[in-house]
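Data block below; observations after.
One protein chain omitted, others in place.
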Amino acid sequence: MKTTQQLEKQLKRHSKAAKLEIWGKVVSFSALLLIVAVVVGIIGFVASKGIATFTSNHVNLWDFLTEKKWNPGITDANGKPEVGALPMIVGSFLITILSAIVATPFAIGTAVFMNEISPNKGAKILQPVTELLVGIPSVVYGFIGLSVVVPATRAIFGGSGFGVLSGTCVLFVMILPTVTSMSVDALRSVPRYYREASLALGATQWQTIYKVVLRAATPGLMTAVVFGMARAFGEALAVQMVIGNAALMPGSLVDPAATLTSVLTTGIGNTVMGSLQNNALWSLALVLLLMSLVFNLIIRLIGRKGRLQ
Amino acid sequence: MNSKTQNKIAIGTLYGVAGLVVLILLALLGYILVSGLPQLSWHFLTAPAKAFLKGGGVGVQLYNSFYLLILAMLISFPIALGAAIYLYEYARDNWVTTTIRTAIEILSSLPSVVVGLFGFLFFVVKLRLGFSILSGAFALTFFNLPLLTRSIEDSLRTIDLSQREGGLALGLSRWETITRVILPAAVPSILTGVILSAGRVFGEAAALIYTAGQSAPALDFTDWNPFNISSPLNPMRPAETLAVHIWKINSEGIMPDAKAISSGSSAVLVLAILIFNFAARYLGKRLYKRLTSA
Partner (left out) sequence: MFVSNDVSTTGTMQERHIVQPRDAQHPIVLSTEELHVFYGKKEAIYEGDLQFARNQITALIGPSGSGKSTYLRSLNRMNDRIATVTGRIMYRGVDINQPDIDVYEMRRRVGMVFQRPNPFAKSIYDNIAFALRLRGTTDKHELDEIVETSLKQAALWNQVKDDLNKSALALSGGQAQRLCIARAIAVKPDILLLDEPASALDPVSTSQLEDTLLELKKQYTIIIVTHNMQQAGRISEYTAFFNQGRVLEYDTTSHIFTNPQVQITSDYVSGNFG
């Protein structure tokens, strides 16, 4: 009996392993909490600065979203500051949507080519090239836009060459590798037997691709495109370098315009903390942040729908 | 039109599209390298920049890029590692975990300019760190954390469950199993992820222009006392990086040879990314081989 008691004591002693286990859990969970704190911190700070325009400067939220004059330093005839963010909001959406419209067929076409038509060439040439280009810094895209796209636009359409068109071109090339490689992943996840079954029924390769593969991969392809759009919407420097930075409603695709990010990049350093001009910029940042949350939500919804199917 | 002709046309079109994309992408790479490589010289890579004169280099910026990269990696790696370990090894599948995962996903989808602005607000202004290497390193850390965490988690996932059971069955705690069995086995894949994320950090500019600043004071490379203002190690000095430099000289346009300098800098950035990519693959494979063979 004595030995039993000894054994029980030994087995109930808190071993070194048990202590290490608690330590490990605490340490790793703290690291995780730190990341969560960062996320909460970013959202909290940007939101609190962003709403100051409306709470302490008493700008009307509706005016902010719909007015077309952006001149936070100046007050208009009614004594209200000119903080209409519509031109930037329109600018951001315009280049995002246009670049996605141009990039989608190219990206999906290339992905189909890589995965369905010529997997060998795809793996050998296209895969490494797209992977490499995904990693190219956005300033490099901006610089090339500045030295190639802008002069080309100027030569063809006249004007300064800066504008929505140039911005779209730069973003198109910039998101192309990302959307392509994500589309490849989406196509790859379609089971092989889908294709075999379709081909066995006498469908041509194109019919198989169009009616079976693309349809099965639709949620993944949509995620790829939305992901590209989110990247385009949030891109700052590459766009800022080629869009002309005029906070006006774009009259045509070759007029200088502005986006939320471009105004932020150029403006934040030139305004005084706490002033209306500065607060208004933070409101733009808040719009940017909210839009990135919306993109996130859309991607989630697509994912959920894809699973339900 | 019968389905065979349709098929031929469609496949032909796809060939065309893919060809065009290859052309665009190769033209892009070609342009960067062809216009940039001739600019590269020892002088270009080491000399300090000149504001109003021709013939400046990017030595300080290049150094700053690496210094920031290393600092950011030193801060973000342990945090990402801990978070990934908790998420993959400890976390149970419940709403807390789901919420945390969502938070990390949100962080990874935030535009880097927003991360930079937060860094400006919090580190530069609130904590009075000013435009400094330290502020920049923190901003880059935030930018890097979600992706690095996910990449490490993926690396942990590649290690078979049986390895964990093997450790536990020997009476090891989970923590000992993770640190002594799982992590060593996952090193090749973790390293690959770290190097790839280093490439992203190296080229990041938007998060830095309002945190690490847009000026590169001259450095005295003989003074390694981190408390001296011209010391390369001083973490409190403003530090323009190569990527920020490209943006800066193109937006200001006061440098007479801005275009040549930008071309050269772009080529350096792209080459660095290329090297990071190859190094990641090579080292990963090499380490894996060493681990599994004699």
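So that you can tell them apart, the chains are marked A and B in the order they are listed, and the count of residues begins at 1 in each.
The rule is simple: contacts are C-beta pairs under 8 Å (C-beta built on N, C-alpha and C of every residue); 3 or more make two chains touch, one makes a residue touch a chain.
Given the structure is predicted, the values throughout are model-derived calculations rather than measurements.
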Note to self: Out of B:Pro38, B:Pro184 or B:Pro226, which residue would touch the omitted chain in the full complex?
What the structure shows: B:Pro184
Note to self: Considering the complete complex, identify which of B:Glu153, B:Glu176 or B:Glu240 is in touch with the unshown chain.
What the structure shows: B:Glu176
Next item on the list: Mind listing the chain B residues that contact the chain we can't see here?
Entry: 160, 162-163, 165-173, 176, 180-181, 184-185, 291-294
Next item on the list: Mind listing the chain A residues that contact the chain we can't see here?
Entry: 1, 3-4, 7-8, 10-18, 21
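Following the convention adopted for this analysis, only the chains that are shown with their structure count from here on.
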Checklist line | Euclidean distance of C-alpha centroids - chain A vs chain B, Å | finding: 17
Notebook entry, point to check: Can you name the residues of chain A that touch chain B in the complex?
Noted result: 17-18, 20-21, 23-25, 27-32, 34-36, 38-43, 45-46, 49, 105-107, 109-110, 112-114, 117-118, 125-126, 129-133, 135-140, 142-144, 146-148, 173, 176-177, 180, 204-207, 209-210, 230, 233-237, 240-241, 261, 264-266, 268-269, 273, 282, 285, 288-289, 292-293, 295-296
Check: For chain B, which residues are in contact with chain A within the complex?
Finding: 3-4, 6-7, 10-11, 13-15, 17-18, 20-22, 24-26, 28-29, 31-32, 35, 78-83, 85-87, 89-90, 100, 103-107, 109-115, 117-118, 120-122, 125, 142, 145-146, 149, 171-176, 178-179, 196, 199-200, 202-206, 209-210, 243-244, 246-247, 250-251, 259, 262-263, 266, 269-270, 273-274, 276-277
